[in-house]
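Structure first, commentary second.
Note that one protein chain is taken out, while the other chains of the complex remain in position.
Entry: chain A
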Amino acid sequence: MMDKVRATEARRRAALNGIADRWAALPPWQRLIGVAAFIAFLYYLPLLGIPGLTWLRTDSIDGGNSWAGVLFTCAIYVLVAIGLNVVVGLAGLLDLGYIGFFAIGAYSVALFGSTNSPVVKWMQRTFDLEPTWAVAWAICIPLAIALSLTSGVILGWPTLRLRGDYLAIVTLGFGEIIRIVARNLTGVTNGAAGISAIPGPEGAPSADNKIFGLQDLKPWYWLAITVVLLMVFAVRRLENSRVGRSWLAIREDEDAAAVMGVNGFKFKLWAFAIGAALGGLSGFLFASRNAFIDPSQFNATLSILFVAMVVVGGSGNMVGVAFGAVLLAYLPERFRFVSDYRWVAFGFAMVVVMVLRPQGLIPSRRRARELQDRAKEAKVSV
C-alpha cells in the first residue's frame, strides 16, 4: 500500500519536474507570452464565465460568498505567503508572529485614515482641522509600509541573534503583544470596539463610491492582484541576486556562510524587514477593503495559518507558497460543508500533506532533489 503511494508520488513528482524543465527550455519570447496569458487570466478571473469552469466560483453554491470577494482574500493571502516565504523559506527564520505585521499594516490605515479613529480626532483637535479631515489613503500606503518595516527592524534587531526555536517563541509572543496592545490601548485604537470607516482609494466608504464600493468587489481584487504581481516581480529580483544567495547560504549553514564573508545579521534583518513590509502591505489592503477592523481579527491562529500556507505550498518556492495560500483561502469557501469542520479538516490535510509531501505541494526544486537523495540514503541504510 505504502509502496503504491510512493510510486504514484514519484511519478507525479517526475511529471512536475518535467513541466518545469519543459517550461525552462522554451525560448524566452514563448515564456513571455505564457506569462502574459497567465496574468491576463488572473485579471479575467472575477468575470469567470467559461462553461465547465463556473463551478469553481464560490457563488455557484447556496449561500456562497461573493466570488470577487473570495478572490480578493486569496490575493491578500498570497501576498502574505510571499512575504513570509522570504523570512521562512529563503532566510530560514521561523516567524510565528507574522500576524503582528499584518495587524500593524491594518491599524496604520485605520488609525490615520479613518475619521473615527482616536488618533485622527486628536489631530483634528490639536491642529484645528475640519471634522472630515483624515490622512489620505495614498499617504497611508507608505505609512503602513514604513511602520511595519520599522517594527520588523525593531523586533529583529535584538532577536535575530537568537537561533531557531528561540526566535519562533519570541515572534509568537510579538504577534500576541500587538493584538493585546490593540485591544487594551483604548484611547488610541478604540480597543475591542474596533475602528470603522477605514478609507479606500476613493476615500471613506460610502454608497457614492463609484469604483471601490462595498457591493462590487471586482476592483478591489484587481487592485490586490496588481500589488501581488508587483511584489512577485520585486521578490524575484531579490531571489536572483547576491541577496537571495546570502539568504539561502544563511539558511543552509550560517557559520560556513559567515566564514565565506556573508554578514548574517545584516541579511537576516533585511529578510525580516522585507517580510514585515509585505505583511504590513497585506494588512493595509485587508483593512481598506474591510472598512472595519477590531483586534479579534488578528489572533495567533492566523499566524499559524500563514506558516501553514508556506509549508503546505512548498517553503522556499514562490509558486508553491502562492498555491498553498490560494488553497487554504479558497477551499473552505467553495466547500462550505467542510467549513463547520474547518480546523479538523485543516489539521487532517496538514498531516496528510506532511506525510506524503514533506517539502510541500510544489516543492522548491532544490529541496525536491534533496528529498530524493535522502530517500536513497534511507534505503541504503535499511
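We take it that contacts are C-beta pairs under 8 Å (C-beta built on N, C-alpha and C of every residue); 3 or more make two chains touch, one makes a residue touch a chain; residues count from 1.
Throughout what follows, contacts and distances are computed from a predicted model.
A chain of this complex does not appear here, and its UniProt-recorded name among "Helix-turn-helix domain-containing protein", "Thiolase family protein", "Acyl-CoA dehydrogenase" or "ABC transporter ATP-binding protein" is "ABC transporter ATP-binding protein". Only one of A:30, A:60, A:206 or A:263 touches the absent chain when the whole complex is considered: A:263.
Contact with the chain that does not appear here is found for just one residue of A:54, A:206, A:241 or A:296, A:241.
Touching the chain that is not shown, out of A:84, A:109, A:140 or A:249: A:249 (per the contact rule at the top).
Counting the whole complex, the residues of chain A in touch with the unshown chain are 234, 237-238, 241-246, 248-249, 252-253, 255-264, 266, 270, 274, 364, 366-367, 369-370, 373.
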